[in-house]
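Excluded from the complex is one protein chain; the other protein chains are retained at their positions.
Here is chain A:
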Amino acid sequence: MTDILTLVFRTFTSQTDGSEELTGPPTSPATCSALLVGDAGLSRSVLLLAAVTAASEVGVRVVFFTQTRIQSLPPCLQKRKILFSYPRTMEELLQQVARLHEPTNTSPAPPSLIVVDGLEGFLCERGAGLAGFHPGEQSVQAAHLSALLCDSAAFLTRVLRSRSPGADPCRVVASFQSPGDGGRAGGEASAADPTLEVLDRYFRVRCTLDRAGSYEAAAGGLHEVWDIYLSGTGMADASDTT
């Protein structure tokens, strides 16, 4: 997943003087799942760009799950390789992800990228039904959904490679905003969120989007500047193998 994210950031960001050229680890099992944290609006945009990039540049099928309907799409994206699905509840999302292995979803080709926009929306909806917010319940639901996503991706990877031995694995990317994540610096944001700790178990790479550079950007007459951090056990494992 980091390969697609790196391609997105390289394609859609401007390189300013002194900035390092964007590079990321090669695709490996360690980097196939990524979690975007930070500003919800930017995360959604990054997810859409990742879906577009995967479908157009990499040429793979994408399944995009979100509670918020996409209002309009460019004609080139309105069909074929990106399937948008709008589950309203956690149960609907679980069912739809669990059915990704079925022939209707794997023909003519199985998806190679699974995107889930706004995990917090599905988890909060589930927790609210239990007489208020239950952090423990939310963590369990987060684990269930994350594990199902990873298991689905693992199965789809086997299908992809059975049809083409050198195929890249199926990737998973999701976005999550902790309560009160608001404008804190990327390093400290959501540090104590138990749900995020659970998500980190299954999403090997965390991509933190931080608005820390906006004032410098304004002073420089630029549009907003965002810092992007890639971290997690997947990054360490990928470094060990290169």
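Observations on the model:
In this text, a contact is a pair of C-beta atoms (placed from the backbone, for glycine too) under 8 Å apart; a residue touches a chain by one contact, two chains touch by 3 or more; residues count from 1.
Keep this in mind: contacts and distances are computed from a predicted model.
The listed options are "Zinc finger, SWIM-type containing 7", "AP-2 complex subunit alpha", "Histone deacetylase" or "Regulator of G-protein signaling 9", and the UniProt record of the chain not shown names that protein "Zinc finger, SWIM-type containing 7". Considering A:F65, A:F84, A:F122 or A:Y202, the position touching the chain not shown turns out to be A:Y202 (whole complex). Between the chain not shown and the residues A:T66, A:S139, A:Q177 or A:T208, the one that touches is A:S139. Among the residues A:L83, A:C124 or A:L148, only A:L148 touches the chain that is left out of the figure. Although one chain is hidden here, its contacts on chain A can still be listed: residues 101-103, 106, 136, 139-140, 143-144, 146-148, 150-151, 154-155, 158-159, 194, 197-198, 201-202, 233, 236-237, 240.
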